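All protein chains but one are shown in place.
In this document, chain identifiers A, B and C correspond to the written order of the chains, with residue numbering beginning at 1 in each.
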Amino acid sequence: MPTPRRAAVHRVPMRHPGDTAAIEALFDSGALDPAAVVAILGKTEGNGCVNDFTRAYAVQALSHMLARRLGTTAEAIRAGIALVMSGGTEGGLSPHFLVLAVTAGEAANPSGALAIGIAFTPDFAPEEIGRMAQVDATADAVRRAMAEAGISDPAGVHYVQVKCPLLTNDSMAQARARGAAVATEDTYASMGLSRGASALGVALALGEVARVEAGGIGRDWSKFSGRASASAGVELERNEVIVLGNSMAWAGDLRIAHAVMDDAIDLPAVRRAVAAVGMPLEEGQVPAAMADCLVAVLAKAEPSSSGRIRGQRHIMWDDSDINATRHARALVGGVIAGVVGRTDIFVSGGAEHQGPDGGGPVAVIARPARV
Amino acid sequence: MPTPRRAAVHRVPMRHPGDTAAIEALFDSGALDPAAVVAILGKTEGNGCVNDFTRAYAVQALSHMLARRLGTTAEAIRAGIALVMSGGTEGGLSPHFLVLAVTAGEAANPSGALAIGIAFTPDFAPEEIGRMAQVDATADAVRRAMAEAGISDPAGVHYVQVKCPLLTNDSMAQARARGAAVATEDTYASMGLSRGASALGVALALGEVARVEAGGIGRDWSKFSGRASASAGVELERNEVIVLGNSMAWAGDLRIAHAVMDDAIDLPAVRRAVAAVGMPLEEGQVPAAMADCLVAVLAKAEPSSSGRIRGQRHIMWDDSDINATRHARALVGGVIAGVVGRTDIFVSGGAEHQGPDGGGPVAVIARPARV
Amino acid sequence: MPTPRRAAVHRVPMRHPGDTAAIEALFDSGALDPAAVVAILGKTEGNGCVNDFTRAYAVQALSHMLARRLGTTAEAIRAGIALVMSGGTEGGLSPHFLVLAVTAGEAANPSGALAIGIAFTPDFAPEEIGRMAQVDATADAVRRAMAEAGISDPAGVHYVQVKCPLLTNDSMAQARARGAAVATEDTYASMGLSRGASALGVALALGEVARVEAGGIGRDWSKFSGRASASAGVELERNEVIVLGNSMAWAGDLRIAHAVMDDAIDLPAVRRAVAAVGMPLEEGQVPAAMADCLVAVLAKAEPSSSGRIRGQRHIMWDDSDINATRHARALVGGVIAGVVGRTDIFVSGGAEHQGPDGGGPVAVIARPARV
Partner (left out) sequence: MPTPRRAAVHRVPMRHPGDTAAIEALFDSGALDPAAVVAILGKTEGNGCVNDFTRAYAVQALSHMLARRLGTTAEAIRAGIALVMSGGTEGGLSPHFLVLAVTAGEAANPSGALAIGIAFTPDFAPEEIGRMAQVDATADAVRRAMAEAGISDPAGVHYVQVKCPLLTNDSMAQARARGAAVATEDTYASMGLSRGASALGVALALGEVARVEAGGIGRDWSKFSGRASASAGVELERNEVIVLGNSMAWAGDLRIAHAVMDDAIDLPAVRRAVAAVGMPLEEGQVPAAMADCLVAVLAKAEPSSSGRIRGQRHIMWDDSDINATRHARALVGGVIAGVVGRTDIFVSGGAEHQGPDGGGPVAVIARPARV
């Protein structure tokens, strides 16, 4: 019988986007083996928009640090470990890293434990981005990541992080030179299309939608995944897929659950996700003594396209000083922090086809709360 | 036996800071008599900071509209009706007006009903602002407003709105010419000192603190009022005080309650305030069918001076693109909206001595929820 | 022989967008007759973008003040006097009003004097905005305004201010209900199309382009007016056109000239405009003693769509914290202020078809500098 695997999640603070000291402290204390790291998610304190360089800065710092620790190059680190940075810690959100690691476990947990699977699509041609080719390739990668994680039932999957490419002026020119037409000529818009196509790929693989129409990408918001979280970055040409779920083949006592927020103030959904991982609430909030047992909270935030929340006007789209996604992260961060009693929450913007319009998925990873 | 008074609160949306149409619709429909209006609070969509002109714009629009309706001048309106505008609708906050009116009621409510009292201090000399003179005069005005409202026990008071002056370059020069020293030479800092001294005056009148030391204004954050909400404005030289509480001498079925948030994510405090007005929660949120019974939610928001929330770093003070108070309003707005299920909440920034450091008062006005 | 008219331009500062005191001081001193005012241009200190309420605030303050002075209503003022507010005083730009007045002059100036003509188009149907109907109606209004100003040769026209409408959700719905298709479904984009169509109308009337193709509006930037300055506002449904030029039929010693900046740092163009009104430069700048003789400087600013200025990258389009037009106004304001030696310059953003891509018109009004 093969040794079961065990997934670990380490949440550590950062003092600035280039600060990897808390991760190094885990290495130095023996709490974490650098070789076991399979992915790092980071919530960095930039604006989360076009000129947010905190993401690339953190990736640079992480890859140089890991290269030194593992005796390889920064390039090799970036090729082998998924480094997914999400900018924007508006409101009370606290900058932090989530380090995902896989080690050998002693015995599988018969009631199921957190399982991690990672897979990549092939590189996309520019004209495939934001189109069915990306949808289908992502769905295929999700299925392979599920297989790797040993999860056969889509119901066992609770969160799928996708890092996807975007169109640049260079890649568009290259496509034009070959006579190929891209989905949009607008770099910023391509980020949304790439995220949207990726999320629809997740929805397809998980059976959340039966089929995707090419014309519905970036348009038909009734189709979405309640478990996808996609972010677009300039540094890759393929989709990188991280599947998180529960599997009886894995060891450990971490569990993951999720719910879908119907709108930005859907606190009941947050409570359902918290309850599903067995965490109690006191006076509506995770008790302070147990807040550390919630090892990760991951959510998507987006302003409703209607300009309204439950009939009342929000000003996110009209504010020319603060980008709409920044307002949305602050708001959703507040709603979730109120329930979980902590602010180091991975709330990410740009939720095309990730949850319903104005809402989004929320996932929670916890170890057992011993009351 | 004199006719008891009855307090009404009308919450209406605004499409922009100069839009008084929804208030005029109340007048036109007969739902509200313009002559009964005693105060209007407004949450406008500016930045809530130095160059937020949405407050003055709304005041101008309201005063011209009311002058036309009441056959008087805009100046007379501003002298006789408290118009308190608070800028900043970050996150999901929705711009709205709260119109407070007093009419003759039929019979006093033996279990108590919302009562409103308004009083003014004399004009302050510049050198009195942010000092004990302002503390003491505010305390006196609170006592007079309580008397007007017919509330003798400070425990019956749940929210005290104070509009207070600030130091301008002109008023500082005038003080200097007389050889008088002002509390600060910094206009922006004078706003905080004026709010702080006003809040301490409220605390003194309500017995929340036994005494105030001159040296503690703007310094000793352990002294605060859990019911004061102060905002500073350039357009007045006195303090205007609006006391809201419950009184058995008033008619109607509105009730007010409050709680103190210990920090920005103190959701349990919000629940306590909601419960205290008799509003039920389902899955942690006021049920949609009853959300309209919550006629007003008023709160103060402020970044913790420590730079941390429950030990985790927040970036509010370090963000040079978005003012710290804007982050704080978005966050606290999210926490409260999650509980009350609506976003037209009066969350105001600048909470010196208004609640503990990083926290603040939250008050709720409701009519009975019939389940 | 009829009495010639005389155009006056009064430039006054404002302390905030609602501050009309400096204009009232002109009335009180007798320097300006309220009844002679035909237009007021204002540079207000908002963000110049979607949620800039300083423009409406200033219009409200001006119209109430003028109504009181002229014994009429604010509505009548807004219908009869062109109030054109442009938001955004980035960099060193100084908030100010330019009050244009026409009085009876003593004798026409045989070498020509500043002449003002104002004309309006009919109200536009929503589906006409940003289309040829707006181009043609604007061209017609420019011709009528020229006739009113007594300028027959287009070469005598140096600046045409157009205030134009935009599409709102309401007006789009109304068009849809009639089965009419509008030029864009995007409110913000409609501002650019409306400005662009208006500018092309000016170009047509002045012979700067021979004809306009419907498909070139908002697309073919090679066609533009070097004398148009258009701004879109929600408060009107017609175009209001103010033509400024020189005419030998007018009295007074004011003169206007213009030049076209080829890009944002085209300082030589600014010098040509200054020279054309007879103003000397010392060490490259209008001497301090003569700076007051430059009674108005009006310009358009816009980031180049290429993302470059003379081959070097600018970051205006990529900055998600500061809107691109804000950067552009600050930059062009600096270039012009360096030449004219003062900062109360009317630099306005949104320059579609108003000057070449990345550049724009600059006009100067001066009285004779006596050296």
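Just so we're on the same page, a residue touches a chain if its C-beta (ideal position, glycine included) is under 8 Å from a C-beta of that chain, and two chains touch if they have at least 3 such contacts.
As the structure is a computational prediction, the values presented were derived from the model and not from experiment.
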Touch partners, limited to displayed chains, of the chain removed from view: A, B, C
Sole contact to the chain not displayed, among C:R6, C:R195, C:R271 or C:R367: C:R271
Of A:E127, A:E208 or A:D321, the one touching the omitted chain in the full complex: A:D321
Positions on chain B contacted by the hidden chain, ascending: 47, 49-52, 315, 318-321, 323
Positions on chain C contacted by the hidden chain, ascending: 13, 15, 45, 47, 89-96, 264-265, 267-268, 270-272, 281-285, 288, 291, 309-310, 312-316, 318-319, 321-322, 326-328, 330-335, 337-339, 341-344
In chain A, positions touching the absent partner: 16-18, 45-46, 51, 53-54, 56-57, 60-61, 64, 74, 321
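One rule holds for everything that comes next: only the chains that are shown with their structure count from here on.
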Chain nearest the overall Cα centroid: B
Relative to chain C, chain with the most remote C-alpha centre: A
Where chain A and chain C are represented by their mean Cα positions, the distance between them in whole Å: 48
Chain centre separation (chain A, chain B; CA means) in Å: 39
Interface hub residues of chain C, defined as touching at least two other chains: 51, 321
